[in-house]
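With one protein chain removed, the remaining protein chains of the complex are shown where they sit.
Letters are used for the chains, namely A, B and C, taken in the order the chains are written, and counting of residues starts over at 1 for each.
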């Protein structure tokens, strides 16, 4: 049991703080002989990198990943892959003012209640900066899954503004700074975020993930269920407060007939008419696309003062200046994809272990 | 890594199928010298037991638990606690008809895609019957947590009918067959369920869990986060499709100020004005009540025929007669409570390990 | 992390005490569609069963195993296999006298120092009785490994009396009550044990295990090394104090040339001239027979009084009457085999997970 590891056979161990010299992770259990270099990882990190639009934090991090182990002549050797990303643009002075008080919504208080100590520089270990290593691990997970499996995500809601799903176009996701599949929503989100930032406020978001190519049979009946581990993986991303699979909460209001995904034979294969289940039944993949959604709360760091307390036990309003994403949910898209890819790679290996053919 | 174990230090290993001779679990890691007998467990099992009202399955199971190990003179010894519940009222004939076809929404297809074999009797391992052992384990978890920690749940929605939260009264939960905290909603749910059953249909539900007495500091910063593990625990219950903590999905639509839980000093302690966070920030408990909700899909077993396929690869409509809960969400209340109690007990031990004082 | 589980993918969780109603285990991760019934397990249990000669304890236990889950129509389904063995011949009165004092060499003192409580009836959890469930799990492990892999053991030393390895004959192992491969040694061991018992004493033993058919490549480079996990598995058997692989301690006295296992090509395959390595190099199997030895201390329960102390803190000599094996090492042969089979089955699944072809 490790609090900073993730996965069982495809296993990621993460380390590092926002303002330490570097962050990184060790990926253990990767199959051998997979072609791998930094060039396979960097593009995914670049999608998550801050400072690429006016809608994300202005911290300038090149997020250059280096692989320190586990490769020989460009291929994985089956031994642990250590990756490191240096922190370049730390500005600890930004955070001096908040070292002696607890920012509401941040882990300042809870870390200190737990450990009696915390690293206040940039949120320390609790910083969303750590999610970069998840993206790096996810890039390797994609190689384990192979080209036939595609994991992709999109932002479907910012604040109260949800996309029009009828206009969903995956091509659009890379065409705007929001990973938005609905081109018609982009101007509305721009206006919303400009207004939010002007107000010194922040806003939440909902991300939706889809897979294609995941074969039927991946997962486990109980406890290690595919949906249970996806839930943990997504809920474990900073600021996430909710996860659903397929119809999710809406399924509660449905009748049995409405919720049933009818099946029939087509060209010798079983096909489904609908996908209310989100590609997972009984903890195991059905072969349909896996569909998961997760909600990110509004960034806790806001310029508007909120009532709080100091470490010395006095009341004190806290306003957070520094550099922050007004909507941390935007950059959660590549992070969510990466976590889903890691869960799938892990379950693929677990499935293979128990099922020889 | 075990697919049928749950927890790290307070660890539950579950086994058994719906129509085998028995189901059971092994609870490992329980602290020593805790007073324990079957009488501490049976009342919790009785709450989950089927056949107690016309709204749950008519399968008659006494669900008598026996403890086979781990006790000496009525106290735990620190060694594994093995519990067994015999299956009494199996009627395999009910299921003969569905052995050769896949019931939509059930794990029939996915188990068979995974393992090339499945036990079709009563759903086999995928049956909700297995959840009895979770409740038994949860009863022990409550003893580990101690009397100061209370974990309780309520049904807050059946089908489209949500309770009026203004009328929430915990006293009511034990006064009706729905674990409903809103007495005014009970007649409406009765009508809804009668109508659902008459139609040969089923309906979904939403359950809400609350704790009191969980101290601040329980959990972990990343990956082993308290909310991530609660999400896995609840999503891992049969038929669950969604989980949220605190404001959950609603947080996505909120602004930073709306979502912030302001703090202030009161009689030397930090108190919060609100609990949007649901008692967990940065993966660690704040000391506020932990609030989690999860959605259960409508029971997949319905009398209304749904298009499906046979094992032989032919189209065939499937209608499930047999004995079923029209709303499996009702009995999910004690199961959800038990899973939450197990997660908390596990994290309490994990916290104690790393933090000597 | 569970203190009472063993293995990662082929995972055994053990429970039960010497004088409780039963002992048992749950085997999780077993591949599906393996033909399995109690008849596959019982013969292995019968080899370990007490009371089969005058050289083992006279406790009469039929050791009938029942499988409670994980099977359908005689084949494994991939779900956990729960096995139970009832305790039939408990005589707690035998142990009343030692409940208030600590038997030297037994875990009485250490359990109580750890947990502040212990089950004194027959040694409670620390009883060698628990090893029956390991043998049951090992029987399933053998089925996972398949018929091509053979795991067998022999007793090579009792007290100071070592066999003559030049007379080693595997056929002899089943022909005497000692699992002795050297027929010429059997009378000497009979005399030794009769004399030991007459003296109210006990004696130690050394067991040697061999495999055939284990392919090259099973294991792991570091930490999860095949030899490291064999060492843990064997050292974890009651009363074991030493483990070695291949030449073991003798390798320390050898020169590099003496210890080298020369290789050459033969009919297109690599063959070794010697097997000093005991079939494992760098934590991974070489394809040669795996050879492991372990030492069992003399049974701590002896009729000769030994100075000890009471729970009340007074000096008191302890003599153990009751029913005991004068040489617990004899029955350790099938237990050692079972543990080795479990480690190999676990590593086979782990290997398959990481290496798709």
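The working rule: a residue touches a chain if its C-beta (ideal position, glycine included) is under 8 Å from a C-beta of that chain, and two chains touch if they have at least 3 such contacts.
All of these numbers come straight from a predicted model, not from anything done at the bench.
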Listed residues B:48, B:276 or B:350, member touching the removed chain: B:350
Identified contact with the non-displayed chain, of C:80, C:104 or C:138: C:104
Absent-chain contact - pick from C:147, C:166 or C:265: C:265
Residues belonging to chain C that touch the chain removed from view: 1-6, 8-9, 14, 102, 104-107, 109-111, 113-116, 125-126, 130, 157, 159-160, 196, 199, 201-206, 216-225, 227-236, 238, 240-249, 251-265, 268, 270, 273, 276-278, 280-287, 295-302, 304, 306-309, 313-315, 329, 350-351, 355
Residues in chain B touching the chain absent from view: 1, 9, 29-32, 78-79, 221, 349-350, 352-356
Contacts of chain A with the absent chain, listed as residue ranges: 1-5, 8-9, 11, 13-17, 20-24, 26, 28-29, 32-33, 66, 68-70, 72, 75-82, 84, 111, 114-119, 121, 124-125
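FYI, only the chains that are shown with their structure count from here on.
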Fitted rotation between chain A and its twin chain B in degrees, CA, nearest 5: 180
Interface residue overlap between copies chain B and chain C, same or different (over half shared): same
Chain B and chain C: spacing of chain centres that average the CA atoms, whole Å: 39
Residues of chain B engaged with two or more neighbouring chains: 1-5, 8-9, 14, 111, 114-116, 125
